[in-house]
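And then chain A:
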Amino acid sequence: MSDLILPAILLSSLLPGLIIFTLPEQQVTLRTALNLAGALFKLMLVALLFVRVAERQYAELRLPLLPDIELVLRADALSLLFLTLSALLWLLTTIYAIGYLEGSPNRSRFFGFFSLCVSATTGIALSGDLVTFVIFYEMLTISTYPLVVHRGTPKALAAGRIYLAYTICGGLVLFFATVWLRSIAGPLDFSPGGVVADLDPALYGSLAIIFALLMLSLGVKAALVPLHIWLPSAMVAPAPVSALLHAVAVVKAGAFGIIRVVHDIYGLDFSAAQNLLFPLALLAAFTIIYGSIRALSQNDLKRRLAFSTVSQVSYILLGVAMATPLGTIGGLVHLVHQGLMKITLFFCAGNLAETLGIHKVDEMDGVGRRMPWTMAAFTVGALGMIGLPPLAGFISKWYLGLGSLAAGQPWIILVLIASTLLNAAYFLPVVHRIWFIEPRQDWPSSSLRGGRETTWALLAPPLMTALLVILLGILAGSVGSALYWVELIAAREYGL
Partner candidate 1 sequence: MEPALIFDLILLLTLISLAWLLLASTDLFRAVVLFIAFGLLLALAWVRLGAPDVALAEAAIGAGISGALLLIGLGQLGSSERDRCPVRPLTFLQHLSAPVLIGVIIPSVTVILLLELRQLQVVTSGQQGLVQNLLSISGSDHPVTAVLLNFRAWDTLLEKGVLLLALITIWSLDQARPRFENTDIPPLLSGFGQLLLPLLILFAGVLLWQGGYVPGGAFQAGALLTAAMLLATLSGYALPSRWTGVALRLVLVAGFLVFLAVAAITLLLRGEPLHYPQRLAGGLILLIEIVATLSVAAILSAALAGGHPVTNLPPAATPTTKIEDKS
Partner candidate 2 sequence: MTTPLLYAGGGILLFSIGLHALLIRRHLLRKILAINIMGSGVFMVFIAIGARGTDAVGDPVTQVMVLTGIVVSLCFTAVAIALTIRMHNLTNCTTFATDEESSLD
Partner candidate 3 sequence: MTELFLHQQWLIWLTLLPLGAAVAAFLAPQQARWIGLATALLLPVCALAGILSVTLTHADPITAGGWPTPLGIELRRDGLALVMLAVTALVGFIISCYALGYFPVHDRHYDKVRYFWPLWLFLWGSCNALFVSGDLFNLYVTLELVTLSSVALIALEGGKQALAAALRYLFIGLLGSLSYLLGVGLLYGSYATVDIALLGEMISATRLNHAAMALMVAGLVLKSALFPLHFWLPQAHTMAPAPVSAALSALVVKAAYVILLRLWFEVFPALDTFAVGHLLGLLGSIAIVWGSLMALRQERLKLLIAYSTVAQIGYLYLVFPLAQPETMAAAWTGGVLLMMTHACGKSAMFMVAGTIHHTAGSDRLSRLAGAGGPVGVLAVVFTLAATTIIGLPPSGGFFAKWIFINAALVTGQWWYLPIILSGTLLAAAYIARVLGWAFLDVKRSSYPVIPWVMKWPPLVLSVIALLFGLIAYEPIQIALIGAPVHGSIMVEMTP
């Protein structure tokens, strides 16, 4: 009975979304109320579930789809990690989007798809087997497209095309690999230790190919080089979408999928024994470096952030590919940390664009004086990305480093170092511009009451996430932090 909380969590965003579709454009109040109510309700449910799972009461719900295929919703510690992140950020992003899109057209459509997108993400988090995962994964693809092209400009449409081309191809390969795997391994429930270890060794060849296919397909959303092209071009979307896309929804879905596949389908022991993870680690390392280098030369702020995402998401994969407890902790905790940091950055970028019309890095001179709070949040996000203590990014990096040593792959530390340097190289000049360079012209002064730099709906979300970035770093050792939770997961995973 209590397992009904799982579909309830899904529906808490799906239903408002569907209702919102039907609302006429002018029903602002009702739409806003629905959005916020859904987000809050979901957060509440997630909190309930969180408590339960923390007490090791895992919820599970099975719904037969076809004979022999089930839709499995399950909440384990890993799901909760992702779920909490998405629920929390959804609330913030919703608030932000309400402020951001004030007065723009097609809002019902936007918020409808927005809710669908979050429902899909929630579904991904709650998937209990690979089939369910694939279902929600593809749902995400589709529900994100209208958001990417929301502006309806030819440029947005072109980006949408690229996005669709990549994700659909990726989805197709994923689909195929899943069917193949299902046909040789039977039910694909996520379970610690994986489901393929007991198979006939004659199938190991196929399993390796399937593994490669799975990584390849999930790598599209996770923006592994060279499958990342869609991500920088998708930044034409409105800022809340970019924020969600980069922080929780799309790229994270890919990374989360890779975690699931490596941990709960193939199992760490098996994948490590079959040398499946080393290529993944190499690819992730390459992506980290490549993304950062490309970010260096971007003048468009959101593009720079997008390439930064390309780089940062691979931290997660790198952690997973180490196949050591510490590496896993590093990777998983970065899932949360990167999300918070990147969403902060995108919120801030959105604020700049919305309030001052700034899109380019070289237009940001001295903007810290006009929008000190926004830019403070931006700075926190940027420094966190570099991995400076006590911000959240450092915690991830620290564990990744420890993990690489434990895995006997110290070269990964070099990657981390190089990435840190590069991150610094593309973020610090921006931070410098914000605070230390004289503005070229006077910014239009605020028309808001009390000279506030921008509306509360736009300001509060980045501040909240920036605060979280700080808190998750400083309080990493406390109960309830992302790190704490991730350590629980790792303990489960490795039977510690």
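How were these candidates chosen? In short, all candidates are chains of the complex that A comes from, given by their letters.
In the analysis below, a residue touches a chain if its C-beta (ideal position, glycine included) is under 8 Å from a C-beta of that chain, and two chains touch if they have at least 3 such contacts; residues count from 1.
Computed from a prediction, not measured in an experiment: that's the story for all the values here.
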What candidate from 1, 2 or 3 touches chain A in the complex under consideration? 3
Could you please specify the touching residues of chain A with respect to candidate 3 in the complex? 18, 21-22, 63-69, 71, 105-106, 108-109, 112, 134-139, 141-142, 145-146, 149-154, 156-157, 160-161, 164-165, 168-169, 171-172, 175-176, 179-180, 182-184, 186, 199-200, 202-203
